[in-house]
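Data block below; observations after.
A single protein chain has been omitted; all remaining protein chains appear in their positions.
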Amino acid sequence: MNEKKIRTSEHPVTKEEALRSVSSRSSNVHIDKSEAISLYKTMLRIRYFELAVEKALENGEFHGTTHLYNGQEAVAVGVCSELRTGDMITSTHRGHGHSIAMGASVRKMMAEIYGKATGYSKGKGGSMHIADVAGGNLGSNGIVGGGIPIAVGAALSAQMQRKEHVTICFFGDGATNEGSFHESLNLASIWNVPVVFVCENNKYGMSSSIDVMTNITDLSKRADAYGISGITIDGNDVLQVKQTARQAIEHARFGGGPTLIEAKTYRYKGHSRSDKQVYRSEREVAAYKKRDPIELFERSLLEGNILDESNIVTMKDIVKEEINDAVTFARESEEPTECELYRDVYA
Amino acid sequence: MNEKKIRTSEHPVTKEEALRSVSSRSSNVHIDKSEAISLYKTMLRIRYFELAVEKALENGEFHGTTHLYNGQEAVAVGVCSELRTGDMITSTHRGHGHSIAMGASVRKMMAEIYGKATGYSKGKGGSMHIADVAGGNLGSNGIVGGGIPIAVGAALSAQMQRKEHVTICFFGDGATNEGSFHESLNLASIWNVPVVFVCENNKYGMSSSIDVMTNITDLSKRADAYGISGITIDGNDVLQVKQTARQAIEHARFGGGPTLIEAKTYRYKGHSRSDKQVYRSEREVAAYKKRDPIELFERSLLEGNILDESNIVTMKDIVKEEINDAVTFARESEEPTECELYRDVYA
Amino acid sequence: MRTITYREAIREALQYKLEDDERVFLLGEDIGIYGGAFGVTKGLLEQFGTERVRDTPISELGITGVAVGAALTGMRPIVDIQFSDFLTLALDQIVNQAAKIRYMFGGKASVPLVVRTPSGSGTGAAAQHSQSLEAWLAHIPGLKVVQPATAYDAKGLMIAAIEDGNPVIIYEHKLLYDKTGTVPGQPYRIPLGKADIKRQGTDITVVATGILVQRALQAAHILAQKGISVEVIDPRTLVPFDEATVLESVRKTGRALVTHEAVERAGYGAEIASIIADKAFHALQAPVKRLGGKAVPIPNNKRLERKAVPQVEDVVTIVEKMMNFSITT
Partner (left out) sequence: MRTITYREAIREALQYKLEDDERVFLLGEDIGIYGGAFGVTKGLLEQFGTERVRDTPISELGITGVAVGAALTGMRPIVDIQFSDFLTLALDQIVNQAAKIRYMFGGKASVPLVVRTPSGSGTGAAAQHSQSLEAWLAHIPGLKVVQPATAYDAKGLMIAAIEDGNPVIIYEHKLLYDKTGTVPGQPYRIPLGKADIKRQGTDITVVATGILVQRALQAAHILAQKGISVEVIDPRTLVPFDEATVLESVRKTGRALVTHEAVERAGYGAEIASIIADKAFHALQAPVKRLGGKAVPIPNNKRLERKAVPQVEDVVTIVEKMMNFSITT
């Protein structure tokens, strides 16, 4: 875990290069067919979920804003596929992907986004506050960096309770400039708690390029300031993500302490509903889309004869249907009653 | 500025070693006699000032607490000796040394500590809030890490005003675990403002050893997380401090951006009035006192024939007299009138 | 006269001061090419460049502290905190540093700093993006606190705040950005500490702040049709607070309601109500009432969100009740 893989993602590599690298990098990842299919399907589920959310937002079907995960699917899916029951995550404002990767019900998620009583938070949290504490998702968070110390606290619980549970802490590139990042990584390091920090570097914090907002090339370098391992990986390569996460999680689970993983990726949609995306070019977006994490994986599944075209069409249809069902469920669900306004303030 | 000097200060070196290293490390520092004497005298002034404050505190002559600088004199004096008119500093709760090194009036300082109307802040600030903004001291600060972004702001002013002023930002080892440290160093780096961060690593933040509170050996390593230079030096060697500060200040002044200097040193007294010092051994304190920054420098002045024993006795007497005068001044000064309570809340 | 939005009015004030005073500069997250989360600073980067319209990393404490340091050394920074909820991260610099530096340094320094920040609910952004915590800062000696409720006030108060020479916190309201009003093209100042009687009336005084000013005015309109004459007073600045204008009105009407969106418990309305109950004691024909936000986090669901804070109909209802109150009951 100590060597750093430095990768500049200024210019996305071509599809061909990407594929070659996928297979080569993934050569030491042994996953069986059903696991591969599960990864693929979960990525699809996230993608179609987000597309449905986007459409609903455009149609004014729900109240509030949302931050879409399209383009980053390989990170959530690769990491969470390595978790066991009892493991936990903390998530961010851009949290739908993490929830789905943790196995959340897309019905309850969609209902929550629609502000309905059947949602995870009875419609009181909305898109930015989906959580399933019992299921290990300690919550998305509206405060950039807000979840980082919370993850360290969850890991501390596991340590003090003598449980072998690991906590994954997801956050964006922009969050690494918050004081909470610094304080939390230091705490995790000195207490050696079982947490893995996963920084999804999608190049931007809202409109700000991380290249302008920091003076370093790889955010994983910040690990050195805390005496922990840091590694930068291709966040669009689900198997590379999975492989790296596996090592870091194992390391954490058995007393090796925290790791900082920087997964370089890209967000396809605007930051949130109000974003006109004037800070980046359509060309840039198009170039990144050529390295779409789902397409990359799809191709290697086809090439490896794990799936054929018809399998894929079927799976997409199934997932789309699942998402349509979630939308219908959300639409048809009841709103919370007025007395919900006053409930759940105190235990 | 890019090479790192790694020095472990677990076991203080012997006097003999220390002296050898002083002269060798200082070999490339060219200072004339009057400058050397001035450095020495300023260190003495700080030492005697603090001893007087300690005595006054023990006698209950003033209200409030205080944090003494004894043992760290070489840092403030070495750094501030390199400043020009217009340059600025931000200081900490342990700020008397910085003030004196900036040429503050010991009368006004002592009066402030005594809470008198003739003090720098008319007795409203006390020991922890001595400032002389017009003279370049932007203030000591009761909040650990509180002064760090303020220093960056002062440096930004200089940059925007197209002035060649440099700001020195003093803080302790403990402060490097505050979020403000992280955010501020990042801001200073990306904006390339003329600031020099001086971390006085005196091994403890109150009762906590920095070796326990971080997982790294040299705090200067944290500079890497911001893409700036970091260097660890012997903070008890005034010439080494001076030499390092000179380079960093010049670098900053002419557009080279910030540097993080970690000056390893030791505090002789308890953290503040309430400290029973159970967290460290008398042996440790005694060992560090063998490398007293004033004695070290005194010896090299003697060996270099810059001063003789009688000069030293005379100088000590002069400085003691100056401090006695400051105490008398403070004692005899008036208290602020009651209407001062309501003044200075707004401009 | 010209009609522009509240958003444009603020932008004009910023633009004017950026042109007028080279010490003035803006810093904040996404205020440059993005134009700020609510579009307030749109176009200013193009006009004034990246040095004076300075995009920052996501470091609320750091950027506020930088502004304090810059203000202390001759600049006039204006910090944009993207949502007022994020002020929770910057309070050391605002409360322990900016507010106290002048006093702690015996008057030998000043911190001419403006913090602009949008507050309030109504956008479905839920509990962490919808708070109204202006009472917090109004509690702190050394700060001034401004809450413009109209486009006209926004421009005049913003210019006055930038020129004030003290740390001033300006709470803008998200739902007001699109509201229009007549605003002179020329710069003008509204003194901090001068309330505005937004509507004259004789039966009851409604002291309203922020978004509740608009709602109180709508309620007053409805109540007028029911024969109740409501005087609506907008303090505009919580600190300094224009006690005289409020007390004069209550002495005239004999009844007072204080209303704001912020949670009622320990909100600034308690301060205003306490002042009235004390200093207009003899004039009061009914108890001073408060109408503030419920003691709940702001929920995402639209219907619940609306119920969490006072709406026009709530003002109408409570005023009617208060008018039915008789001192002899």
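Just so it is clear, A, B and C label the chains in written order, and each chain counts residues from 1 on its own.
As a convention for this text, a residue touches a chain if its C-beta (ideal position, glycine included) is under 8 Å from a C-beta of that chain, and two chains touch if they have at least 3 such contacts.
This one's a predicted model, so the numbers in the text were calculated from it and none came from an experiment.
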Chains in view touching the one left out: A, B, C
Full-complex contact with the absent chain, from B:G78, B:G95 or B:G123: B:G123
Option from C:G49, C:P141 or C:P191 whose C-beta touches the chain left out: C:P141
Candidate in contact with the missing chain, chosen from C:A9, C:A109 or C:A126: C:A126
Absent chain, residues of chain C that touch it: 61, 85-86, 88-89, 91-92, 95-96, 99-100, 103-104, 126-128, 133, 135-136, 138-142, 238-239, 262-263, 265-271, 273-274, 277-279, 281, 284, 286-290, 294-297, 299
Missing-partner contacts on chain A, residue numbers: 88, 90, 119-125, 129, 131-134, 138-139, 141-143, 146, 148-158, 160-161, 179-180, 182-184, 186-187, 190, 343-347
Interface residues of chain B (partner: the chain not displayed): 62-65, 115-116, 121, 123-129, 141-146, 174-175, 177-179, 205-208, 212-214, 274-275, 278-279, 335-336, 338, 340-342, 345
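Everything that follows uses one rule, which is that only the chains that are shown with their structure count from here on.
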Remotest chain, chain B as reference, centres from CA atoms: A
Distance from the mean Cα position of chain C to that of chain A, given in whole angstrom: 37
Distance from the mean Cα position of chain C to that of chain B, given in whole angstrom: 42
For chain A, residues contacting two or more additional chains: 177-179, 212-214
Junction residues of chain C, two or more chains touched: 56-57, 59, 61-62
